[in-house]
Every structure is written in C-alpha cells, then in structure tokens.
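Each remark here refers to the structure printed beneath this line.
Complex shown without one protein chain; remaining protein chains in place.
Moving on to chain A:
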C-alpha cells in the first residue's frame, strides 16, 4: 500500500526526520492560508497523486506541471485552484491520469545538493537493504544502469539490527562530511527505525537535500507499507481508505475483495491470484482487454460471488463478464449455484461466459444450463477466453 506524500511526511515527521514545514489542502483558499502561516517563501505546491513524474506532468485542462514554485501566498492559491479537481497525467499514470483532490503546500528551501536514500526489502537476499547515492532527484533505476558505482548498499542482518556506524559509512559514501555527516547518519537511523516499527516495504527519500546553513532535509518521500502487517498498526490502517484512487477499488475494498481496476472491457472473476493473472493474459492474447483483476479466493462462497458480480456490473466499461473458476476444495456445483443466484438477483445486462473446471465441473455446468439463464459455458480455457472476447465485441 503506497502512501501519498503528505501522509509520508506526517509519518516520517513523527520519527524526527527534518522536513520543511507545510500542510495539505483540499481548497485553494486553504492552500493560501497554509502559505500565510509558513515563515517565508518561496513555497512549493505539489499535486497529491500516487504516481511519480509529477513535475513534468500536465493537467487535462492544459495546466502544465504537478509541482510549482510560488513566491507569494496569492500565487499559491492560484496554482492550487488550477490543480484541485483536475486530472494529472504523468509518464507513470498512463493516459487516463489521476484525479487531484489534495495539494501539499510547503516551504521550498534553497537546495545546494540532491541525494538519494531508501530502505527496501531485498527479496533475493531476504533482508532489508539501505541504499544511498550522491545522485539524487533523478530516476534511481537510471543511475543504477548508467553508473552503478554511484549506488551504495548496506544489507541489514535482522539478528544484529542497523547501527549508527553503518549509517555513517553510508553517509560518507554519499559524499557527506563535516556537520552533514552526523546529521545524515542520524536521519538514516531514524528512517530505519520507522521502517521496522511501521512494517514498511519501501521508504524512499528522493531527493534528500542539502539546504541553507548546511542542513539536511527530506524534500520528497515515497512510502509503501506492508498490507500484511496492517493488523498490528491500527494508526496507519485508516490510511488505506484514503489511498484508493479508483472508485471501483474503493467498493471492492469495502466488500473485502482482492481487486485491481484496469482499463479494458471484460470484467473478470477468477479464484486464485496466479490463475487470475493468467486469465487476463489469455484474454489479451485473443485480442480482448480485461477490465480488472479480481481474485475471489480459493474458498469463494456464494456471498462473495454475488458481491463480485455487483462490483463488475457497476463498471460502465464492462461489456462482458468472464467467470473462471478452478474448483479444488471448492466444488464447481456450489460455485454454479452461487453464479445462478447472483445472476438471478443482479440481472446483468452484459453477456456472461463461465468456465468451470475441476471438482464436480460437470454438475456445475448442468446447473448453469438448467437455470435457463443466458450464461455461455466452455470447458477448454482457450475456447472460454475466445468466447469472452467475442461476447465483449458483439455488445460494442
């Protein structure tokens, strides 16, 4: 679960990381008031979306850039008005862009140097790794490609923990000396404490900057939290509802379904994550585009099937529904009854293609046929996918 920048600032601030003062606004006047309450300009106004490349992005309205420097509070209000309620398109959002409902207004200190700092999980080594570079403010994957020697890593033994000397070593590798060295080392130690205590999966500060008076400051922060650990962090679990940008995903979250919104027109309902991905892939092979990823789980029951139908049908882009269930422990006849029940109740206006395979699949298919409902079935996966693609095409 990725957090908005303003949420990340709030969390890191609690751990004592140096962050230029500022606050988040939902209205232009509020943005101006925040600027007036800050000690001095210039100010920066940043659109809050969960994607990078904001500075070089553009709004649908034609307004350029999701990050603006302003000299006066009145200008802050003007920029905030142009951003709020708009849709920001960046290299990372895709052409559909993301809605901007909040802007961050903060002091914009003079920056003399931009650095990079991050903590993440190295899956291959199964450890946390602290990464630092003197090359900040740019795409780190590009730095890794162009000049791998500029990236420094310290892997943390979980039985020993992360110690200040390691932070000092990394800070020195990042080219810091004098009073900046202990300041940065302290910041890295605090960031590591945050990472462990909050069960983060990513804590990236890019850029970390050297500002006026030889101070170090967090200019932008990207934080990912481990969703599996939210049960032990009630204080951040509430962020979860705020970070869902897609309305369909918000509904799915309420229903407890594992759903990711996509831009195609075939609504998919599948049991199991791997099979759900493979289903998306095969639709694509036959020229169709999935409207979503939806895993109803290995033990999906009738209730979940009904809820899932509701989510798929509420999506105006969906022109066909493809139900793909491999019955293991969950028997296909039970799933078929759930589908019949859901279709009878929700009366979908788009064609439905169902593939049931595995335990009791023949009984399942018979139940679907006997229901008299307009449900198309297929045994073979390729055949089913082709039928789903054709069904979506005929309602176009």
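As a convention for this text, a contact is a pair of C-beta atoms (placed from the backbone, for glycine too) under 8 Å apart; a residue touches a chain by one contact, two chains touch by 3 or more; residues count from 1.
Simple rule for what comes next: contacts and distances are computed from a predicted model.
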Hidden subunit of the complex - UniProt protein name among "Zinc transport system permease protein", "Cell division protein FtsX", "Elongation factor P" or "Succinate--CoA ligase [ADP-forming] subunit alpha": "Succinate--CoA ligase [ADP-forming] subunit alpha"
Sole contact to the chain not displayed, among A:8, A:130, A:282 or A:308: A:282
Given A:85, A:175 or A:358, the one touching the chain that is not displayed: A:358
Omitted-chain contact residue, chosen from A:146, A:227 or A:242: A:227
Which of A:62, A:178, A:274 or A:372 contacts the chain that the document leaves out: A:274
Which residue of A:138, A:314 or A:381 touches the chain not shown here: A:381
Where the missing chain touches chain A, by residue: 2, 92, 94, 121, 123-124, 126-128, 141, 157-159, 196, 199, 201, 226-229, 231-232, 258, 260, 262, 270-285, 290, 293, 295, 298, 326-329, 357-359, 380-382, 385
